[in-house]
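One structure is given below, represented as structure tokens, and several questions about it will come after.
Removed from the display is one protein chain of the complex; every other protein chain stays in position.
== chain A ==
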Amino acid sequence: MDRFSWSNGLLEINETLVIQQRGIRLYDGDDKAKLDSGVALLSTHRLIWRDVKNHECCIAMPLSQIVFFEEQAAGIGKSAKIIIHLHATPANKETGPYQHSKYSFIKLSFKEHGQIEFHRRLTEEMTQKRWESTPASQPIPTATGSQTGRTRAVGIVGIERKIEEKRKETDKNISEAFEDLSKLMVKAKEMVELSRSIANKIKDKQGNITEDETIRFKSYLLSMGIADPVTRETHGSGTHYHMQLAKQLGDMLQVPLEERGGMMALTEVYCLVNRARGMELLSPEDLVNACKVFESLKLPLRLRVFDSGVMVVQLQSHSEEEMISSALDNVSCTIPNIMLTLTRFRRHAVLDTHLRKMSSHSRETSRFNALNSFRDVFGRLLLLQVSDKGSLTAEEFAKLLGLSVLLSKERLLLAEKMGHLCTDDSVEGLRFYPNLF
């Protein structure tokens, strides 16, 4: 309360009254001041308070003294208040009702209400700071006076003010944003309900919804982010967007897949594709849904899910089933031809050795025709690699083939499942051995 000075309460030239409110009690910090009933006047330059009983008792404080202010809600038996935090007293302040105060804040207690409007106006004035652009005719001591030793305070004052303004501005924006958002959500909810009704009808097979319409409906769901209640069983083709995406992926992933041994984890694909895009990124679900339509679009890629749940994209030419049919259908079952088929997929030096080993072994037995199942061949290949080293862990195998550890582990586990390998499971890790049983 020692920031106030006695005043005659008259407005200066260039100073305008903004709002006034009766029934104001003043507090020095947390203590009730003797000035317990008066009118508070807010002008463009100052905060003025005049005692209602004694009009001669009038005090004023420049608005520049204010650092920031906040509302305090009314309680039981307590009026609503505005707490105003203040800068230190300037040296040239004129005398006022208090010589000294241990507090650097005051409170205005609104016994007859009006705090909302007062707060709003105070906010406006503190934001606009009209006192800076239109100085009143009488010099008013302000904290921004150019006095020696005060320059640092000015800088901080300015920054503090800016931060406070920004905070208030942000708060205002956010409340407006929330209002608008709520309205938007109401409309979105209507759409959700409508889509559920449609989905139920489609499910119950009421009426003749054409395939086109179903696809259109699915794309609406996609746009709104509503979960597709019509399961993929009907078409499995997803929306046009996903089909388009699948084709793009088909082009984009050929080379990277070949560089990585024909197989990539879906998370790796996700990173690769999104890094390349830069903008308008794919969601994880977009990627999965696009991969699901590879087969129906006859693209040379496949989505594959291992027992562990790991999902990979694989060059179709790498899936064992494809290998079987291509080895049997497209090529006569001679040793050199099958060797050629194998080398098309792998160009690893180690593999070459194994291939040569295998072929020499088969020439001895001349029973190469018995290799009908390419799974068998693939498994044996793996077997040869493993027995060559004696045993392999997933990490070692990965290094050998240039595959990621995750995927090499899956390959080895698959070979174990098919009975070509057996494992030694210890604290040191999982080690794969040729199955001699």
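Everything that follows uses one rule, which is that contacts are C-beta pairs under 8 Å (C-beta built on N, C-alpha and C of every residue); 3 or more make two chains touch, one makes a residue touch a chain; residues count from 1.
As a working rule, contacts and distances are computed from a predicted model.
Trainee: Given the choices "Vacuolar-sorting protein SNF8", "Transmembrane channel-like protein", "Aminotransferase class I/classII large domain-containing protein" or "Cell division control protein 45 homolog", state the protein name listed in UniProt for the chain not shown.
Mentor: Per the UniProt record, the undisplayed chain of the complex is "Vacuolar-sorting protein SNF8".
Trainee: Considering the whole complex, which of A:39, A:74, A:191 or A:252 touches the chain not shown?
Mentor: A:191
Trainee: Which is it among A:71, A:112 or A:180 that touches the chain not included here?
Mentor: Among A:71, A:112 or A:180, only A:180 touches the chain that is not shown.
Trainee: Could you list which residues of chain A touch the chain missing from the display?
Mentor: Spelled out for chain A, the touching residues are 170, 173-174, 176-178, 180-182, 184-185, 187-195, 197-198, 201-202, 206-209, 213, 216-217, 220, 222-227, 241, 265-267, 270-271, 274-275, 279-288, 305, 308-311, 406, 425-427, 429-430.
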